[in-house]
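The excerpt is restricted to a subset of chains, each kept in its original location.
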Amino acid sequence: VSKPVYSRDTGGPIAFRFRSDNVAPVSAEILHALANANHGTAAPYGNDEWTALLQRRFSELFEREVDVFPVATGTAANALSVASIARPWGGIYCHELAHIHKTEGGATEAFTGGAKLVALPGRDCKLDPSALTEAVLRAERGARYAPQPDAVSITQASEHGTVYTLEEIAAIGKCARDAAIQVHMDGARFANSLVTLGCPPAEATWRRGVDILSFGATKNGGMAADAIVVFNRTLAEPLSYWLRRAGQTWSKMRFAAAQLIAYIEDDLYLRLASKANARAKRLGQGLAALPGVRLVAPVQANLVLAEMPEPAIELLVAAGVRFARYPGSVIRLVTHFDCTESEVDEFIGLARRSIASAAGDSEDEQ
Amino acid sequence: VSKPVYSRDTGGPIAFRFRSDNVAPVSAEILHALANANHGTAAPYGNDEWTALLQRRFSELFEREVDVFPVATGTAANALSVASIARPWGGIYCHELAHIHKTEGGATEAFTGGAKLVALPGRDCKLDPSALTEAVLRAERGARYAPQPDAVSITQASEHGTVYTLEEIAAIGKCARDAAIQVHMDGARFANSLVTLGCPPAEATWRRGVDILSFGATKNGGMAADAIVVFNRTLAEPLSYWLRRAGQTWSKMRFAAAQLIAYIEDDLYLRLASKANARAKRLGQGLAALPGVRLVAPVQANLVLAEMPEPAIELLVAAGVRFARYPGSVIRLVTHFDCTESEVDEFIGLARRSIASAAGDSEDEQ
């Protein structure tokens, strides 16, 4: 494993291919849409034809009137969605590994004026509806010293690549409705989850109680155009002020809108996500078959979390492979629409050799 | 003036061409750069080759090591620049018409935790160095109840399209240094000012005392890539945290970096701005020659502010022309790199007819 590792298909180093879905390029269709939007004059700040078309297209896609606001990043989508709901003394329930809690630099706290993320446990990185119910019951309603239940945020697909079933979303939606709180879905990998669920977007969101959605496109073939999709339309006004105040209202909005229109045109987003999911499945199966490897969670989207002998991980690192590492000898691998089957197979081979080599080393040490 | 008004050159309605420089498309070179960046794998969040190259290119451009952070909007650039300087109880001096004070939805207040913009008067929309000196002297240093001087922010070119001379920038820089406060430059139209000054970027910024610069590219041919350029490098660390926390750290940063690299390559930014400035000059001269029209400020960049008979303004509006209006029968017209001379001439003709028609109407009313 000491010689350089390249992907034959791309000519680039395979070492970086599974680091994140953010490492991928932009899909050809979306790049094309940008060029197509680059003609003539367009009103700024979302008062243009492309943005108007975006509203219509997303309303069709979600089978109801929605408000769509393109933003620069998933962090902005999440934090501003929640800020449109929660009061400064509000409590926002989320899984203890949720991106908004662990990996967004406190953006949610910043935009809400210091509301509290109440982290809850849950199997396979999914918030357990019964844990939510219990937490809401435990909340001291009306106590001025305690965070007041305002929102619940779930990540779909989750940070471990698992997918909430429609029943699970509905259970969380019901719990929220009973508690008079609102549901935010962090859909940074929404398309990947939808492919797995095999249902229309409406079924996986507002029909199950979701009030506001961070609709991720960047990780799945976009350039820089995540969006906030608002189902509970009372949230749209505060949100629109927050967006401007946060420097998230593009002046040349048409280019964000054009990306998002192309993203859903002819189900492009599902086609791209299908590829990513298929590669993850292959990668997961391949790794699970190796000695000493255990998948941390079922592979339901485009992430693979695998427990692996620590010396084998070190060999992969030494070979220049990049990936997120978690406590307990766990590595995270992410596939995307531009990954090939042969890249996957090459990585599995590399992992096999690392494990064997590490095992050999260990034996030598004995 | 009741029949539709179109630009012969573009086939599009001239009515919208001078509304703002944000209505313009993206320059061909920048669109091309996006396509060129769309190959292979790139590390996310600015850890990629393009972003590394951006740091080098901007350091060359500014003739010193700088830190460059691409952001989604000029509002983000301004508010986060100032937030990297000012304490919550700080005072930020600016012109009373400054964009950060009047037109950014309170973004600066939001990101600083409620610091105070101290608005000062000044001729031609430029902060007067002596007014700044006086204001700083008047500030009650150490008084816990009063805003403490932290920063001064100037807009170059200004909101009225005037340009600070090198001497004026130096005077503000000296005042700031004497007062131990820092200088932010809102360079939403930095290229336009540089064309007028005819000097290298370094001369118009850090060599005259500027600590941090909002480097605008979007209004001058970019798609969505303004940047913060940090000269006072102690600001880079707090700024980098704020950027992530504000949802302004692109995951696919290479596409922002690629835009900015192309923007300065072979002085593209100056060539684009030169065109816009030349059109504004022609427009200003043409309008100033009309009866009853007075330019509010000298045309030194790509903005024209003209006082015009109110009935003529109403006729332009009725004809569907879009522009910002200010108190005192003043309209603002903005040119950009994609405006043609014939569009300018057509608009002047339209204004001439509106004025004549309004004068006729007035006579009729008598």
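Brief remarks on what is shown
Think of it as A and B in the order they're written, each chain with its own count starting at 1.
Convention: a contact is a pair of C-beta atoms (placed from the backbone, for glycine too) under 8 Å apart; a residue touches a chain by one contact, two chains touch by 3 or more.
Bear in mind that the values here come from a model prediction, so they are computed numbers and not experimental data.
Every protein chain here shares one sequence; 2 sit in place, and the complete assembly counts 4 copies in total.
One rule holds for everything that comes next: only the chains that are shown with their structure count from here on.
Between chain A and chain B the CA-based rotation angle works out to 180°, given as a multiple of 5. Only residues 10-13, 16-17, 19-20, 22-26, 31, 34-35, 38-45, 71-77, 79-80, 104-107, 110, 218-219, 223-224, 241, 244-252, 255-256, 322 of chain A touch chain B when the two sit together in their complex.
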